[in-house]
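The complex is shown incomplete by one protein chain, all other protein chains being positioned as in the whole.
The letters A and B name the chains in turn, as written, and every chain counts its residues from 1.
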Amino acid sequence: MDFDHQSLVLFAKSWGLLYLMGFFLCVVLYAFWPSNRKRFDRAKNSILDRDDRP
Amino acid sequence: MISKLTYAERETAFAIALATLVGGLALGIAGRNDVLGWQGVIVVVFAIAVLRPLMSSYYEPPVAEDRKVTYYDDPTKVGIVLAMVWAVFGMFMGVWVASQLAWPELAFDGAWSSFGRLRPTHTTGVIFGFGGNALIATSFHVVQRTSRARLAGQISPWFVLFGYNLFCVLAVSGYLMGITQSKEYAEAEWYADLWLVIVWVTYFILYIGTIARRKEPHIYVANWYFMAFILVVAVLHIVNNLALPIAWGQAKSYTIWPGVQDAMVQWWYGHNAVAFFLTAGFLGMLYYYLPVRAQRPIFSYRLSILSFWGITFFYMWAGSHHLHYTALPHWVQTLGMTFSVMLLVPSWASAGNALLTLNGAWHRVRDDATLRFMMAAAVFYGLSTFEGSFMAIRPVNSLSHYTDWTVGHVHAGALGWVALITFGSIYTLVPALWKRERMYSATLVEVHFWLAIAGTLVYVFAMWNSGVIQGLMWRTYTGEGTLAYSFVDSLVAMYPYYIARAFGGLLFLVGVLVGCYNIWMTIASAPLAASEKTDAPLLPIAVPGE
Partner (left out) sequence: MAELLHRKLERSAVGFVIAIIAAASVGGIVEIAPLFTIDETVESAPDMRVYTPLELAGRNIYVREGCYACHSQMIRTLRDEVERYGPYSLAVESQYDRPMLWGSKRTGPDLARVGGKYSDFWHVAHLINPRDVVPESNMPAYRWLATTILRTDDLPKHLAAQQALGVPYTQEMIQNAARDAYGQATPGSDFTDGVTERYGEATQISAFDGVTTQVTEMDALVAYLQVLGRLTDAAHGNAAEATSASAPAP
């Protein structure tokens, strides 16, 4: 390996956290974006549309 | 089933089965001086078992079927039956090995029937045999319904299903012969692992292809879970099983990961197998069959999105909590612990979402045992994820690790969550697929439910007790500062709990047998008139605009 242990650990501890926060932000944005509401409502009701009776 | 295939498709199926047979022959010949040879024989027998029905109706005229307006449910039907067969096998093995711990003579002095060889047949039988077949079968059903599109293949679903079962058969028969990598929940050797890679890649392509055909603008969240399951399990399987066979004609291989790296890789795999096989896939089931059965949309679709990404993201980091206080670096242990605790948030979001979906339909839960299966599954999911996060905390783990508490935790998840959600889904699915109005007997579903609940509770309480007692006895000191109990003292204290555990498992197994009978009688009963129920994808013209 070209990287030494210390720098890998440092990278894991810093950028790993940043990545986590960034990912979290994207997901929250996606879930709460106003124009997505309609799509989600449609999706959650669509599975009940015309399926076999339970 | 074969009658629905065109002549060209039958040719393809024949070619694949024949190639498998030849592969089996090659394996048998290459491994003639090793146990590997017997594995080749099993492949050949399996290939013949597929070829025989194919050959016997090879020239029957194809049944005309408009594939544009029908779903492809034959593989799902067979998958459900296979799942139930594996459930009986795997749980019988579980009861047997549990009994061996209380009465070791039950190994009957055989090599193949000793605890160490039977134990992986139980874990593989229930996790991969029962759970895997149930996941494949339900994912085929869900992806078609939620996409309003037919499966993107006519032969490939069968290849996935039968190929996967061949893997399970090779794995289980191998353990009995003493073929194992010893990697927990990934014991199968290199040739079976390679085969599974081929099967799994086909599964992935089939699934993606079906989703690409969808007529719905949005991919329903259940499919997200199924896709994460398929994709991540592929990555886990490949990385964990990288190994060098000692020779092409021998079953034995050595993993490329040495010592501490192997420990981390194994538990990275092990914990994520729990995450993506036993959680993500079954959450896919939950997010489809629970709303359908309750006839209510999921409580919060947004919450299901947040918990999906939470689970997908966090689980990957949590594996190292299996290695607290070991030779693994301390910071990796801490990382694993932290993420395990954080995992509680998306886990409870899912469980809460499921229960809140039922809010306002509790009378249905009371009257309908099938829905109650799913509700109980969500409750057990919530409980066992809480327990899991708790046990991942280092000081708690110092007590619980290596004891039966871990076994109890796993079974709270496996019996209480995985098996109950599967039975709930299967009881929803069987009448729909076979076009029956309802299950043969609602009473028997009720009986199964209570046997399953009783069995799970007896099992889990026995293991909690034995685990905590064991952990405490190991660390108890006398007034003089010496260890108070020998290891054998702690073992003697376990016997009553081992008997109780075997009994709990037996109750659960009896419940499954009741379920099998009920399913069998449902299939054997008279179908509804053809016109009554149609369950077909929308025609391409009917693409809904966004």
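The definition used in the following text is that contacts are C-beta pairs under 8 Å (C-beta built on N, C-alpha and C of every residue); 3 or more make two chains touch, one makes a residue touch a chain.
Keep in mind it's a predicted model, so treat the numbers as computed, not measured.
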**Message:** For the chain left out of this view, which of B:M227, B:M285, B:L303 or B:L371 touches it?
**Reply:** B:M227
**Asked** So which of B:L51, B:V85, B:I155 or B:I208 would be touching the chain we can't see?
**Response** B:I208
**Request:** Name every residue on chain B in touch with the hidden partner chain.
**Result:** 100-102, 104, 107, 109, 111, 114-117, 119-120, 175, 178-184, 208, 211-212, 218-219, 224, 227-228, 231-232, 235, 244-247, 250, 252-266, 268, 272, 276, 309, 312-317, 319-320, 322-329, 332, 335-336, 339, 394-395, 398, 401-403, 406-407, 470, 472, 474-479, 481-483, 487-488, 491-492, 495, 498
**Message:** Residue by residue, what part of chain A touches the chain that was omitted?
**Reply:** 1, 3-5, 8-9, 11-12, 15-16, 19, 23, 25-26, 29-30, 33, 35-36
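As a working rule, only the chains that are shown with their structure count from here on.
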**Prompt:** Taking each chain's centre as the mean of its CA atoms, how far is chain A from chain B in angstrom?
**Reply:** 25
**Item:** Of chain A, residues touching chain B in the complex
**Value:** 9, 13, 20, 23, 27-28, 30-32, 39-48, 50-54
**Prompt:** Residues of chain B touching chain A in their complex?
**Reply:** 145-146, 216-218, 220-222, 288, 291-298, 301-302, 305-306, 309-310, 313, 331, 368, 370-371, 428, 431-432, 437, 533, 535, 546
